[in-house]
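A protein chain is absent from this complex, but the other protein chains hold their places.
Moving on, here comes chain A:
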Amino acid sequence: MGKKRKHSETVASAPAKKDAPERPQRTILGWKDKNNTNNNEAQVTESTVGFKNKEKDNKVESKESKGATLNELVELKSCSSCLFFECRKQKDLYLWMAKCPNGPSVKFLVNAVHTMEELKLTGNHLQGSRPILTFSSNFDKNAHWKLLKEMITQIFGVPKEHRKSKPYHDHVFVFSIVDDHIWFRNYQISVPHNESIKIARGGLENSTLIEVGPRFCLNPIKIFGGSFGGPTLYENPFYISPNQIRAIEKKKKAGKYAKKVKAKTRRKVHELSNPLEPDEFADMWKE
């Protein structure tokens, strides 16, 4: 995964103005796990972290004390949030979202990933333009969803007047909770060419959305109080880890042969215990 970081300077060096308190400063660091070979993951990283306000960094090497290393790195870069893609067994992708100095952090299981590379997703938009974030109304249902919403707003949104951002808005992010998962979509806002002048004054009647990608679905597992650690604030009560799912599947498969053998012996026993009655016509034609 040759996604080396390209920009070594941190974004936090945005000029400090007088209205600084009004503008929240935030920067994001995105990491990948060392043993990431999952293709999907790279694409997600590229496309979400690839918005230029975020820093991309090398893979994290150490296996144990991952959290501590990450925190250190974040501090080194003086960033305020972190996205960390963790890949296990080359098939399960987890996403950590963390607010860095003192939490909270969330761990998601990522599934149903479609990358930007897919040719079915035909949209395209400016790199670094600020996305419009849309949330479905059920984010206000529970406390933990509210927290997640705030974190997503801060992490996925591009800060205003960011050095590398563009002054236009040509794409929309969709965050929607369906079936207790957060579904993510990214659409390009497209308007027919000859109407782009009119749009400045009129409405957006003829605008259509074209999906840019990526798509993924986040299943929150746990929310921690600190960044990459700390007390657990929330635990998904419905969550089963993919490992468990696979184990169950395997067990089911393993049972198949045992069942067959068992059925065979049962049949044998049954035949032995209920012998056929001697046929009275057996030697009728034998003379």
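FYI, a residue touches a chain if its C-beta (ideal position, glycine included) is under 8 Å from a C-beta of that chain, and two chains touch if they have at least 3 such contacts; residues count from 1.
Operating definition for what follows: contacts and distances are computed from a predicted model.
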Candidate names "DNA replication complex GINS protein PSF2", "rRNA processing protein EBP2", "Molecular chaperones HSP70/HSC70, HSP70 superfamily" or "RBR-type E3 ubiquitin transferase"; UniProt protein name, chain not shown: "rRNA processing protein EBP2"
In terms of residues, what is the contact footprint of the unshown chain on chain A? 21-24, 47, 50, 99, 102-104, 109, 111-114, 116-140, 143-144, 146-147, 150-151, 153-154, 157, 159-160, 166-170, 172, 174, 176, 178-181, 183, 185, 187, 189, 191, 193, 196, 199-200, 203-204, 207-212, 215, 217, 219, 223, 225, 231-240, 242, 244-245, 248-249, 252
